[in-house]
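One protein chain omitted, others in place.
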Amino acid sequence: MIKALINTIPVEVADNTTILDAARTVGVKIPTLCKHPDLRASAGCGICVVKLKNSVKMPRACCTPVENGMEITTHDPEIVAIRKTVVELILSAHPNDCQVCGRNTQCELQNALADFGIREEPFDKIVPQLPKDATTGTIVLDPAKCIKCGRCVVVCQEVQNVWALSFLERGIKTRIAPAGDINLADSPCVRCGQCSAHCPTGAIIEFDDTAKVWSALNNTKKHCVVQIAPAVRVTLGEHFGFAPGVNLSKKIYTALRRMGFAAVFDTNFGADLTIMEEAAEFVQRFAHGKGALPLITTCCPSWVDFMEKFHGDMIEHFSSAKSPHEMVGAMAKTYYAQKNGLAPENVEVVSIMPCTAKKYEIHRSQEMSASGYQDVDTVLTTRELSRMIRQAGIDFANLPDGECDQMLGDYTGAGTIFGATGGVMEAALRTAAHMVTGENLPKPDFESVRGLKGVKETTVTVAGKEIRIAVAHGLSNVEHVIGKIRAAKMAGAPPPYQFVEVMACPGGCIGGGGQPYGVTDELRAQRAAGLYAEDKDMPRRCSHDNPHIQNLYKEFLGEPLGEKSHHLLHTSYTPRPLYQR
Amino acid sequence: MMTRDELLKIKQEILSKRKKATVTICNSTGGIAAGSRETYQSIRTEAAKRGLTVDFEAKRCGCLGKCAEDPLLTVAVEGMPTVTYARMTPDRVPALLDRHIVGRQVIPEFVLEKNEAKQLKIVLRNCGIVDPENIKDYIAQDGYTAAAKVLLEMKPEEVIEEMIASGLRGRGGAGFPTGLKWRMTRATPSDQRYIICNGDEGDPGAFMDRGVLESDPHSVLEGMLIGAYAMGASIGYFYIRAEYPLAVERVERAIKQAYGLGLLGKNIFGTDFSLDLEIRLGAGAFVCGEETALIASIEGKRGYPHPRPPYPSVKGLWDKPTCINNVETLANVPVIYQKGATWFSSIGTGKSKGTKVFALTGKVRHTGLVEVPMGTTLREIVYDIGGGPAQGKKVKAVQTGGPSGGVIPADLLDTPVSYENLQQLGSIMGSGGMIVMDEDDSMVDIAKFYLGFCVDESCGKCAPCRIGGTQMLRILERLTDKKGAPGDLDKLRTISLAMQKASLCGLGQTAPNPVLSTLRYFEQEYRALLPEAAPTR
Partner (left out) sequence: MTTDTLELEKIRLDVDKICQPWKDRPGNLIMVLHAVQKKYSYVPRRVSFEVAKTLDIPLARIYEVITFFNYFKLEPPGKNVVSVCMGTACYLKGAGALVQELHQALGIRPGETTPDKNFHLQEVRCLGCCGQAPVLTVGEKVYSRLAAGQVPGIVQAHTAEGAQ
């Protein structure tokens, strides 16, 4: 343990604790701007500088480890004045259009300016003239607002291993752009939105589709239906004063109805449906040898994009099942529409997702219009929904509980845990066991696939058989898993895993690119805990026990992997090799 | 395998082959630019024509110091004093051969006005003497005998102690004790350590390192050999600016020749110490003179500095303990082991031991590379060695430390040169650039020049340097455009403080120095550019 003094307060911390973290333990908050708890310190902004006794230098608190006997001063008039100058300098290179910026009231730079009491701009305004890039239709780059904190680059390169974003040029001309200044849409970008989730300002924000949805809601010809993703229910509350992880599905249903949606569905239903199809797929391959092992999950569109671009040779392992919200969309425009005498072209499906990539998924191929019309019309992120709720004059915190439309809204515990890393795997195993043995597992929990470890490798025993499993989240962790699979293939050895789940975002969808800002591992754990808590208390915890799912098959689909299922609920993939990463 | 006996043999062989009359001509960048290659060819042709081949030899060497007078050459005829001739274009060759070589008469109108009196050539000891393209020439000057002594007679810890005792400090500008750096690198347990020679001399106006690498690359190589042995490194890199193609070529050749004689590679001098050296090029980024940025550049990344700790001696190139030493620092090393730490530490001042090479340029009569013991005053350098300003002009100030340094006004020229003294005056030793300015030079202009350089070279990672530098430059540009505003000088000071304290690396931390220093001594020049009080109507 290291002993030191911070502002004459004694601290005792573990080896290699930074001054920043050590200060926190005694209630001292050193201001930062470029540091993010998720990411290694890039030491860029220079705001967290502190003084050390007997030294003229001012090291950065975010990356300087505390040493025995250090005497640190975090605040004095000179330090504060220097920090203020740095913030003023950053402001001088930043546009003054807060009022019309997508991060207004949620911007870390605004917070810093407010905290420092900046009332004047002493320096020339030197904002670069750089064009926006909205080519992906999911994420919008506005490099003029970039404060060069470097978080997006670290996330895109190191955490996600996608390498779409990079720092180009140098000095005052430094800017963030894809390699060679190509459009983001032509770059390796998989639209995961982790860049926007970590960006402190409005330099990277989600593509705003709220106007489109308002238009549909106000269009009397349209029958608007909506669904919410598992991860949304435990995070939307963060925008309205609730703690992370509090399950607010019922308030959300009410809010959505008040906004004018004719029907409120739940993607968790779609999750149960996905499990029906995917577990069947798994059983086919695992128990009956039809198809390559491992089977790899595909409900994550960023992962699908990544796979098609960089691991096209793995496509035979991909589950052909669509993602849950796509399934609900397809069902909404066929089953639901038919049952309610609606013309499918008048049904408008909106998905509320924690995810930016879903905005791309909905038109990724013709198969996303299996119903004859685009199955899901618009995707809104959690952030966009909370803006719409405010705009609609809805006092979210004080809403009464509501219900969803059970036909495509009823769900089991298996459906809800889809939002956390390991959730899809666990849900699939529960149903796979039933499909093989005809019975439910006595204990449907698989703790070994839960948690924030980057790659979880485990073996589970289901119906007397051992299944080798890998669960990865965060795309850089995928290399490890894919590498092992490929190596085994080349050597002609049996596959290292038989079932693999991948989620592009660290933590799974609860940490998605469209979620409320400020995600940390602590928040991820809290959000996931909310989902697992719901699962634990539900009367039905396995997808196949969902009566509305059973009904859907009986009345409409036939059976999992049947012809109708295949047409509406399955998709195919094509290798789309890019120049390379 | 090379042995001490073999080294001696080579030396004796070379010395015995020395001719009675030798002309040695500068073959460094300055000389070549002035046409020394043509002169060399002309000497050979004319000598052959005159049948002067048995007792006469034309050789090529490195920098002879006073580049403004290039092409320079020295003439050594047995029984006559050795002379250096200046501006030796091919048209002067016939006279050189006929009057001096054959006629044994010094030619007064060719003689270079020398300024060696107060100089002490340790780093530059072989410059202008050895042919940098021939390792045997270096051996003839007792080259590699220090390395042999170290590898065969001393333990690594003893080598480090000797270096610490010598008091040698990093000559790249930071002045960190070299022995301590070696010790810290050795102290980090690792399966691999690296030694890097920092040849990224980026200060505009500095060419000491270029001079040494072009003129005496083996001195640096031998320094690396000794250093690597001391710290336990088995792989070393020369990081050289791409803008120094001749230096790169000379070092490449030197490395090859060293391998050829078993002075690099496995089991040097028959010990179990091995060292492999390679060259890595810079690519036009001044910031890569900073250690962690240099490392990033070799690793194939953008040249962004890294916060320290961890220091490179703990976690450097590819996360291994790494020691980066400047060219001039390394060139000192062999001499320290030849003549001993006591001898070395007897030169210089209390805390600044040894000599310093300066690139003396600007408004002085004799420009070029000079080497003086620490403690020599600036006045001695500018006047006794530099010859003072041109006729009728007065020295206004001397700038040291390049873009990280400051100006020393004429009335402080009696300051003895040392790390401490220069720092106290608001400048730094820096890598050795020394620019003399006269009454025609504007202090605001020179501050603006250096700041512009830092802004161009800023890596852009940290806000204080990236934005602060640009804002300071805008203010200076406004001032020199006579569009200054009343609060401008205060703003310069405010931004300077933020840059000095909150920049990530030395570039940003020292970029304000020229401004602050010129403000300190020449504030009136700044004030003269501010608007006068608005006239009332």
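For reference, chains read A and B in written order, and residue numbers begin at 1 within each chain.
In the analysis below, contacts are C-beta pairs under 8 Å (C-beta built on N, C-alpha and C of every residue); 3 or more make two chains touch, one makes a residue touch a chain.
What you see is a predicted model; the values in this text were computed from it and never measured.
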Touch partners of the unshown chain, restricted to the chains that are shown, please. A, B
Which residue, B:A68, B:L413 or B:L530, contacts the hidden chain when the whole complex is considered? B:A68
Given that one chain is not shown, which residue among B:E201, B:E290, B:E380 or B:D488 touches it? B:E201
Per the touch definition above, residue among B:K9, B:K155, B:K301 or B:K394 touching the missing chain: B:K301
Per the definition of touch given earlier, which of A:E12, A:D124 or A:E169 contacts the omitted chain? A:E169
The missing chain sits against subunit B at residues 29-30, 32-34, 66-68, 70, 201-207, 210, 237, 242-245, 278, 280-286, 297-303, 317-318, 359, 361-363, 367-369, 399, 402, 433, 435, 437, 441, 446, 449-450, 453, 456-457, 459
List the residues of subunit A that touch the chain left out of this view. 157, 163-170, 178-180, 188, 579-581
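Here is the rule we go by: only the chains that are shown with their structure count from here on.
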CA centre of subunit A versus CA centre of subunit B: separation in Å? 54
Residue ranges of subunit A touching subunit B (in the complex, touch as defined): 41-47, 49, 57-60, 63-65, 81-83, 85-86, 89-90, 92-93, 122-124, 126, 147-148, 150, 167, 169-174
Over in the complex, which subunit B residues touch subunit A? Could you list them? 285, 302, 306-307, 309, 455-464, 466-471, 474, 487, 491, 494-495, 497-498, 501-504
